[in-house]
Each structure stands twice: as C-alpha cells, then as structure tokens.
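To start, the structure under review is shown below, and the notes come after it.
Complex shown without one protein chain; remaining protein chains in place.
The letters A and B name the chains in turn, as written, and every chain counts its residues from 1.
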Amino acid sequence: MAQYLVKRFAYSVLTLFIIITITFFLSHAIPGGVYTTEKPLPQSIVNNIKAKYGLDKPLFQQYLIQLNNIVHLDFGMSMVNEGRRVNDIIAQHFPKSALLGSFSILLCLILGIPLGILSALKRDRWQDNVSMIIATIGVTVPSFVVATLTQYFISVRLKWLPVMGFTSFKHMVLPAVALSFFPLAFIARLVRSNMVEVLEQDYIRTARAKGLSRGVVVFKHALKNSIMPVITYLGMLIATILTGSFVIEKIFNIPGLGRFYVESISNRDYTTIMGITVFYAAFLILMNFVVDVVYVLIDPRIKLKQ
Amino acid sequence: MQLAGMQLSDELFMPLEKEQMDIKKTSEPGLTYWRDVWRRLKKNKVAMVSLGIIILIFALSIIGPLLSPYSYSDQLRGQEKQWPSWQHPMGTDSLGRDMLVRVLYGGRISLSIGIVASLINIVIGVLYGGISGYVGGKVDSIMMRICDIIYSIPLMLYVILLTVVLKPSLTSLFELPLFSAFKSAGAGLISIYIAIGISYWIVTARIVRGQILSLKEQEYITAAKALGAGGPRILLRHLIPNCIGPIIVTTMLQIPDAIFTESFLSFVGLGVDAPVPSWGGLASDAVGGIRSYFYLLLFPSLAISITMLVFNLFGDGLRNALDPRIRK
Partner (left out) sequence: MGKLLEIKNLRTAFKTYAGEVCAVNGISFCVSHGEAVGIVGESGSGKSVTMLSVMKLLADNGRMVDGDILFDGVRLNDYDDRAMQNIRGKSIGMIFQDPMTSLNPVFTVGNQMVEAILKHNRIPRQQAWQKAVDMLKLVGIPNAEGRMKQYPHEFSGGMRQRVMIAMALSCEPKLLIADEPTTALDVTIQAQIIELMKELKNKINMAIILITHDLGVVADICERVIVMYGGIIVEQGKLDEIFYQPLHPYTVGLLNSIPRLNLGKNRLEPIEGQPPDMIHAPQGCPFVARCPRAMKICDMAKPEYVEPSEGHGAACWLLLKGHRGEM
C-alpha cells in the first residue's frame, strides 16, 4: 500500500508540473498584456513594465524563474492590483471560498445519498419519479440560473434571506444551494443507479438466502457497495464546486477566490491568472490524492493489488 | 383420450416429416443489429419524444430567424424593454432587439458550439483511444497516464485558459488577409469551438480504448489479419465501426455539455462576440436585470434547460437501445 501511495504521489507532482508548464506557455501566448491599453503607451513605459515583471527576459528563462518561484510557493505580484502579492490574494480570498465549498459538499452528501437510496428502493414508484425529476432538473438548469432565480424569489421578493454579501451563515444558504444543485442531483442519480445494480448482484441473493431481513440486506450489504462510487466522485465533486464558485460568487457578491479569478481573467492579469490556476490545480490534485487514500482505506479489494 | 375434439388416430403418431423439422430447427432470422436498436428505441416513448423535440429545436433555430421580420441585431427605437406581446412574443431587450429572433439565432450558435465541439472531441478521442487501445503495451499505458493527468484537473480551467489565450490570438490572426474569411464568424465563437473541442475528448478516448481492447482479441480481427490487412485498415474498417454505438451515445451527451460550458463561459465574460447572441450569453446578460425584466432570463434559460433535458433523455434512451442488457 505504501508503494501505491508513493507512486500516486509521484504522479500528482508530475501532473502539477505539467499544468504549471501548460499554464505558463499558454498565458504567455496571449498577444498584448497589461500594457495594451486604449491608447498605445510610449515604448519606454512598455519596456519599464516589461522589465518590472521580468517579461523582457527570454521566454525559457522566464519559465525557469517561474518554476523556481512556485517551488518556493511564491506566485509573484499581481499585475493589475498594484502592490498585492498573488499569495496574499489567495490567502485572503480562498478561505471564504473554502468555507462555502465545504458547506456545499456537505449539503450534496447528506441530501444526495439518501435521495438516491430512496429512489432505488422505491424504484418506479412516485418517490422515485419525484426524486428523479428533481435530479433531472438539477443537471439541466445552469447554476447561474438557479442562483439568480433563488436570489430573486427568496431574497428579493420574500426577503427570507440576505441578497448579497458573505457575513453570516444566512448569507451562505442560497449560494451553497446553487452550488450544490448540480452535484447533488448527480450524486442522487449515481447512488440510485448503483443501488439498483448492486441489488441485482449475486451476493445480495446470497444474503437474502441466508434469511436476512430486507433492511439488513439493503442497509448493510447493498449500501456500502453503492456508496463506493460516490467516494471516487468526490474529487470531481470538489472540482465542480470550485468551478461553480466562479459564477456563484459573482452573483452573490462573495469576496471569494472564484470571483477574483474571473476578474483577473477579464483584466488580463497574467500573474494572477497563472497563480490562481496553479493554486487551484495543486489544491485539486491534493484533494484527489486524499480521496485516493480514503478509497484505499475503505475498499478492501484494493489493498492487495499493490 | 380426446385432443381438442379430435380422436387420437394412428395418423398422428406417424413421424414428423423431415422438411418440417428442418424449418423448425433454424429459428426465425434475427433482426440486424441496427434494426434491432431502432425497434427498441421506437418502443421508448421518452426517447422518441425527445428526438422529436431535438429535431424541432434544430428546425426552429435554422428556419426561425429567416422567417422573422427582425434580425438579431436590429435595434428598434422606442421599443426597448418590452414585456412579451403579440408583436414580440418573448419581449425585447434593453436595446430594443426582438428576443424571439435572438433566442432562435442564439440556438444556431449554441447548437453549432455543441456540434462542432463534439465533432472535434470525437475525432481526437477516437484517434487517441483507438491508437492507444490498438497498439497497446507501453504506448497504451503512457497514453492513458496522460489521460489520467488531464482528467485530474477540471476541464473548465483548461477551457477558460484556452479561451483567454485563443480569443486575442485569433483576433489578430483574422486580421491577416489569408484568414479574413473567418472574421465574420468571430474570434470568440471560434475560440470556444476549439477550446471546448480539444478539452473534452478524454471520455471518448477512454471508451474507444476500452472497446478496442476487448474487440481486438476477437476472432474476426485475427481473421482479418490472416487475410493480410494492415494495422490502420483493421483499426478503421473493423474496430472503430464496432465502437460506433458508445461513440454516438457519448456525443449525444457531450452536445448539451458543450452548450452548458458555453453558457458558463459567457457568464465569466468569455462568450461569443456581441452582438451575436448565444443562449448562454442571453441568459448571462439578463442576470443583472432580473428584478425588472424576468422574461429576459426566462426564455434563454428555458431553451438551455429543455435542450439539455432532451439530449440527455435521448442519449439515455439510445444507450439502453444499444445495450439490450440494460433493457428492463
């Protein structure tokens, strides 16, 4: 098992390296930059800016510098927000995104899994149909539409919850619902189809042939097997919540990293785009690694393979 | 003993004639694979209704804008921000543009994104997965490792990065006389085609590889090899056609995903160039004005959701029809 984890870890590092490389060369392939403004700036000023951010050096040298900086966890200065280090931006804004994200993930799991089980057990009956209709809506309506509509009806019209901002738990409810809408529906469908499949397995018949009650068969023998795939989905879930935060934070005016990322894209803030992308990638790779470890710990079948 | 009213005569105990038996031994001829698929698909009402709606959506998007008295960019002075009426069934936007024609035209753009991006996906995915599965061994494991690496990062990040890079690059490229033909399509749209197209092929590649791996062990491939067919020929003539089913299903599910991704990009500010509408662009434009102009968000969102829904339902139905084992 240790060998497996070391191998997985090595792949994670390799992945991260490739992503840094791609990000670097992609962001430097953009014609123009911060110095491209409405009115062309004098060449001397452009040169100054280039020198300040090291853009005058050969590309490959810039790349090495960048790599070295990242190894030292330094993402450099923001090009647009004068005087702010990208590290500081991440440190300031990411915790808010992380808080909202964790809450959304919790919501997905504690609602999505029971919904899926209920559907599978009441297969083709009204409980199943209702849950699956909800789940289908969940995967077909874009999250920003959900966010806008709930914000409008629940906050603006009914005034049940605050419209914008991020200062209390109440502020978190609607954004979390909007963020978790799609993955929640996805998990419900995933659990349902797994449960339906697991219930047709031979070992379920064995359990029934032993005289176990339906309850034990479902909640002991079927449940653990049907939940396994949800653990594999966790990595994707975190990624979905993370990308979802780009739009949701904008709509609810939450000072998280997602909103900042989107802003830096429209401002063509190279260093910030680069820094946040690498940070996101590293974060997700780490999360995937953690999920893998958890999976190995839970599924007995994997232990022997490596 | 009576049998259905007739007496049991000696005649009945004569041997059954041989010809009669031979006919019986060979059971009735099986339907061909695709006719069987179509027969099963036709029985699935949900899938058939979805297919009908898909065709309707395509027809409306293609023909609709031609029949409308307005064009998607016509700004009608004095008719700004009108609620739906007979004259403008979906109302008008803040610049006085007819929303119906914009939604219909947006359908063209969004559907084209879905289709073009999926086609690029298929080509890359099929080739990548096909080569990986067919060559096998070290090449396969390296190629699949690359897939794993790409897969571990949300594709949205790549798409955003690619669009960020491609849009200005293409804009300057289209200024050149050689590529000026593309200018009318808009750098935004083309960069979305490419960005989505080259990001989402992993799923297709994996499916194709899996199919090829299991297929290439089968006898008819050995037979083809024995007849002297070369590698590329086996891959193209024998293996890939047998993966068509899963490929079609993946595509059916990727089209709505691409439309979804585009709406997301529009919201982030990386959508198609104004004034060309797309469903995502229309919806994200409307988000700001939701308090007063609810209908501006309603129609494009409905269009996205219905399209997502029918493609998904049809894709599911098709998958069940292609794989009879899932049949209830």
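We take it that a residue touches a chain if its C-beta (ideal position, glycine included) is under 8 Å from a C-beta of that chain, and two chains touch if they have at least 3 such contacts.
Here the structure is a predicted model, which means the values were calculated and not measured.
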| item | value |
| --- | --- |
| Chains on display which the left-out chain touches in the complete complex | A, B |
| Selected from B:L12, B:L66, B:L176 or B:A226 as touching the chain missing from the view | B:L12 |
| Touching the absent chain when the full complex is considered, from A:V130, A:L212, A:M236 or A:M287 | A:L212 |
| Absent-chain interface as seen on chain B, which is shown | 1, 3-4, 8, 11-16, 20-21, 24-25, 27, 43, 327-328 |
| Footprint left on chain A by the chain that the document does not show | 200-203, 205-214, 216, 220-221, 224-225, 228, 299-301, 304 |
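Basically, only the chains that are shown with their structure count from here on.
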| item | value |
| --- | --- |
| Chain B to chain A touching residues, read off their complex | 145, 148-149, 152-154, 156-158, 160-162, 164-165, 168-169, 172, 256, 260, 263-264, 267-270, 280, 283-284, 287, 290-291, 294, 297, 301, 304-306, 308-309, 312 |
| In the complex with chain B, residue positions of chain A that touch it | 11-12, 14-15, 18-19, 22-23, 26-27, 29-32, 136-137, 139-142, 144-145, 148-149, 151-152, 156, 235, 239-240, 242-243, 246-247, 250-251, 262, 265-266, 268, 273, 277, 280-281, 284-285, 288 |
